[in-house]
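One structure follows; several queries about it will come next.
The complex appears here minus one protein chain, its other protein chains still in place.
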Amino acid sequence: MDTTRTLLKKLSRRNEPYIFLVLLALCLLIEFRSGQFFSSNNLVDIASALIVPGLFAIGTFLVIISGGIDVSFPALASLSMYATTKYLLDINYQGGVWAAILMALVIGALLGAFNGLFIGYFKLPALIVTLGSSSVFKGIMQGALNSKQLTIIPSGMRNWGTSAIFTARNPVSGLTSRMPVAFIAFVIVLLFVFFILKYTMFGRGIYAIGGSEVSAHRAGFNVVRTKVVMYIMVGMIASLAGVIRACMMQQAHPTNMLGMEMNIIAGVVLGGTAITGGRGTLLGCMLGTLLIVIVENSMILLGIPTSYRSVFTGAMIIIGTGISAYQVMHMNKTHSKRTKSKEAA
Amino acid sequence: AGQAEKKTGYEIVVVPKDASNPWFVRMKVGVDEYAKETGLNVYQRGTAQIDATLQAQLVQDLIAQGVDAICVVPVDLESLEPVLGQARDAGIVVIAHEGADLENVDYDIEAFSNAGYGAFIMDNLAEAMGGEGLYTTMVASLTNGSHNEWANAGVAHQKATYPKMKLLEQEPRVESNDNGDVAYNVAKELFKKYPNLKGVMGTSSYDAPGVARAIQELGLVDKAFTSGTGMPLDNAELLESGVVKSLTLWDPALAGKAMISLAVKVLDGEEITEPVDLGVEGYTNMMFRKGSSTVLEGEGWIVINADNVYDFGF
Amino acid sequence: MSESLLETVGIYKSFVGVQALKNVSFSMQPGEIHCLAGENGSGKSTLIKVISGVYTPDAGHIEFQGKQYKKISPIDAINNGIQVIYQDFSVFPNLTVMENLAFNNELAEGRRLVNWKRMKSIAEEALSKINVSIDLDAYVGTLSVAEKQMIAISRALMQDARLIIMDEPTTALTKKEVTNLFEIITQLKAQGIATLFVSHKLNEVFEISERFTILRSGEVVASGATSDLDDRKFSFYMTGREFEKRNFKAENVSKNPIFRAEKAGLSNHFSDISFSLRQGEIIGITGLLDSGRTELALSMFGVRPIDKGTFFVDEKPVSIRSPRDAINYDIGYVPEDRLSEGLFLSQSIADNIVISKIDQLTKKAGVLDKEQRSKEVARWVENLAIATPDANNASQTLSGGNQQRIVLAKWLACNPRILVMNGPTVGVDIGSKHDIHGILHDLAKNGIGIIIFSDDLPEVIENCSRILVMKNGTIVTELSPENTDEKMILSYML
Partner (left out) sequence: MYRNDRHLWRLVLMIVLWLLFMAITRFSKFYSMINFQTMAAQFPEFGIMSLGVMLCMITGGIDLSVVGTANLTSILMGFLLLRLTDAAGGLPAFAIPLVFLLAILIGGSLGLFNGLLVSKFHIPPILATMGSGELFTGICLAMTNGNAVSKFSRTYAKTINNRLFDLIPVQLIIFIVMAALIWFLISKTVFGTKIYMLGTNENVAKFSGLNIDSLYLKTYMLSGICAALGGMIMLANYNSARADYGTVYTLQCVLIVVLGGVNPSGGRGRISGVVLAIILLRLLETGLNRFPRISSYYISLIWGGVLILVMVMNYFTEHKKVVFQEPTHPTLQKETTE
């Protein structure tokens, strides 16, 4: 009895259940329209399509939880991905992918530190800084490195990008889909960040800062360091995503990640992360992102005419965020009721 | 001699759609070569992103700068038309490429007719598909002028010459947003939803490679096919692995040179009469398009396939 | 003096334009209970923030057990056994009670990893220290003010503190909770833990503190043993003036009520509330924090509209669904928490004063009439003696008392006929408090009906012509100040 009540209480606080239902409804709709959704290879396709947005979402989630916002990660990822690939090509590197990943992580850390310095140390609004830094990153990439599409990438990256954990075969259509090894990287990062957030003081510090920066400072959290380190982490995660994308696409394109930021943020917020910071769960964030990814990659399965796609995505975002916004309001109300009645009792 | 010094005075700018697309990077190679050879003040200047408004503003800036000639590859005809009008009013020579329907130009150079090119891509696809089966068309975006022209031409050509082929009418045209990854995912979806889809006619240089990746992964090699535009070295592997039988293109570098040398001719006040010889391979004997006094068409395009992919050196 | 627990020597601290602390030196012995008093803006909070390492002093230094510090970080302070309970409690609204209770401890012990089990036990232990029970999984943002403070206090007790600093700890506490708090403080003393606390309430100062220090505009004006101090002296030190007590007498009260509630109710909060307010009256509604009095106040102002019963203005039934409705019926509301409900902190004092009546300060087509505006501002700055060099300064640069006057001015400017005051002098020093009460009396005399919601019993008794006591969401009795005292009211409240 009591346990069930606390469980319900906990659930009523979450909005994962709600997103999950929306997600389910959407999947069923697609299945119904195409009969393909739940086919083994389609699921694998979705999974591999989730990798890059998923990684971006994790980073964005961290930033939003800490009470900030980051619009620079696509530029950041592009820059470190491009610099890495170009360099490895120039020295005509023949080894495995690890060098690429390592190098990207290092560059990512530097660029992340750049954001972190201005947001954490100078205490400038995150939106301003990341707007600025994304222009700067773009400028460095396209100006200094005068980037162009690299259709040939180091063999190590290429092989890794095409190697599969397993290959799903659709018995009916005979179509096969690869589950990229990169998916493991995604899962590792996900678990890593979950652990950080739930089982380290650094992680709880991010929540704390998002809740009240002043209180965090007084409680003895090192606010500046926490922020800087967090933005470094975010930079590294984004760069990883960038490299993975290059590997999977078999080419390094400098600009075609740009503009992803808004959909990613939308996904994270759809997942019930409060844009004001401090609140939200990684699970919800992933569900929200998955929702966006599925929508983007099922337009044809849904049979939505090309010229109506944007209408659909737009409506999707508005309705989705509308629901979770309403959900949060509702949550707060029920909350205050609960405690008040408790006092009265 | 007198000619020469007159020439060196000219400032001629080539304005591509944007600058990170390998296509125009290649064009820049041609332009710079030309500058070296002739010592003319010729350079290429592209906008940071492919965007109609940005391109228009860049051209406006150039007008204000009072350059002698502008050679432009329009992102979007309609938005550029009035700006080019301003240019000509300012007495600037305007040469376009891939802009056959522009009015405010001195001349427009086409490596070939868009219709012809579309039809030709279709021929390649048909050949690969063995002249039968279900196909659809892919463009960068519905807002892209020439791509849609090619696609339309391709479809028309198919209706006329390949009765056994059929356009997928649920999805007659899909978008790749000039993004290989999108092309790849869209193609995957297409083949999933329409199991008997057999071919995708690509237009942008990102389409065919992206679709090819999907074909490869889905295990449809030799069951499904694609064709389209592409640069040789970039696609060498695809061609050799046989996923894509052939790609088509014309050499942007040459197109760039051709535009400039035509601009120079006009500036020198030479009169332009058929056959026009721009002294650039493939543009040595250009004819006016039927019924047009501005559109000059060169002959032909290049087909690249596994055999000749390395012969071009770019 | 090396045996003294804490000593500040010649501390100076200034903010843009304000010299908040001038050459402040004072010391505390282990286990002593010390009261820091002073008018609003005299520098109490600033001093506390300096001691706890939040602000770095411009000059002077601090000693813990004789160890000198020029510059300390919050962590240094904590490691030296200094624990501060700030006016805002410094809690994390988005985190669970458990985390709020356990964090400081974990941080102080320099833990890198979180062990939820240990956190839970820490949290339980913490709450047990002051024997209160709060749901450990509740998110703190959803708790009542008192609960938040309990968390802040028990959290502070967790670290083996030698000195606990409380900035106006009792402002938001009910009588019961205050007694509870004082018991705790005496316990602490027994364990040799010293307490430094800020208060504006005389009775508390005398009830609990052994020594006192009084600041006036940033300087120490008096310091010594509370025993040789009485409230007249005390208030004189603080304000440099004398006060004579004056109880409010309602005069020329209108015969029919200007406002009346009939069986008003709001589910979960209060029910069956009936009372009436006449012009010229000041009625006080008191009760414990959870008695529903705050909600009743909010309902009268349309923030939480009633769902049962009716309100009447001039005996006409009215539906008040939003503050705008309330304002249209000439109801003004001075909120309980001026910082989150009353003031635009970063905006100018002037804008804060005129904002609610700004629509009347227009020429035509909504064009602001600058003269009228500045006239209005000047008028209120003068009438309420708001201490500011320039009404265009941000209101956050003022201290509590003056901020409260701004909020008051905002509503008086709309010349309301009914004034709902939810804790009119929370955190306001005796000087200002005295003045504000004076203002209220005059307003009443000029025919405004005033309702004071407060649990500051002396305030209620002094300033009200009738006192309604609420308990568990209903009015349990009506008393007249002449023949009641605090004890009696309390007996009804509890």
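Per-chain numbering from 1; labels A, B and C assigned in written order.
Assume contacts are C-beta pairs under 8 Å (C-beta built on N, C-alpha and C of every residue); 3 or more make two chains touch, one makes a residue touch a chain.
This is a predicted model, so every value here is computed, not measured.
Contacts of the undisplayed chain with the visible chains, over the whole complex, involve A, B, C. When you scan C:43, C:81, C:141 or C:424 for touch with the missing chain, the hit is C:141. Checked against the full complex, the one of A:136, A:190 or A:283 touching the unshown chain is A:136. Contact with the chain not shown here comes from a single listed residue; of B:79, B:113 or B:284, that residue is B:79. Listed residues B:53, B:196, B:285 or B:308: the one in touch with the omitted chain is B:53. Residues 13, 19, 43, 45-49, 51-54, 56-58, 60-66, 76-83, 90, 141-144, 148 are the ones on chain B that touch the missing chain.
Contact residues of chain A toward the unshown chain are 69, 71, 118, 122-125, 127-129, 131-144, 146, 211-214, 217, 262, 265-266, 269, 275-277, 307-318, 321-322, 325-326, 328-329, 332. By the touch criterion stated above, the residues of chain C touching the omitted chain are 15-16, 45, 49, 54-55, 86-89, 91, 93-94, 141, 145, 148-149, 172, 301, 303, 323-324, 326-327, 333, 335, 337-347, 351, 355-356, 358-359, 361-362, 365-368, 392, 396, 400, 410, 427.
Everything that follows uses one rule, which is that only the chains that are shown with their structure count from here on.
In terms of inter-chain touching, the protein chains here are arranged end to end in an open line. Using mean Cα coordinates as chain centres, the one most removed from chain C is B. The most centrally placed chain, judged by C-alpha centroids, is A. Mean C-alpha positions place chain B and chain C at a centre distance of 73 Å. Centre-to-centre, using mean CA coordinates, chain A is 43 Å away from chain C. Centres computed as Cα averages put chain A at a distance of 36 Å from chain B.
Taken residue by residue, chain B touches two or more other chains at no position, since every residue touches fewer.
The residues of chain C never reach two or more other chains; the list is empty. Interface residues of chain A facing chain C in the complex, by the touch rule stated above, are 6, 9-10, 13, 198-204, 207-208, 210-212, 214-221, 274, 277-279, 332, 335-344. Residues 19-22, 25, 48-49, 142, 170-171, 173-175, 177-181, 184-186, 188-193, 195, 209, 213, 217-220, 231, 233-235 of chain B are the ones touching chain A in the complex. For chain C in complex with chain A, the touching residues are 52, 54, 74-75, 78, 84, 86, 88, 90-95, 99, 103-104, 106-108, 111-114, 135, 137-139, 141-144, 147, 268-269, 289-290, 292, 472-473.
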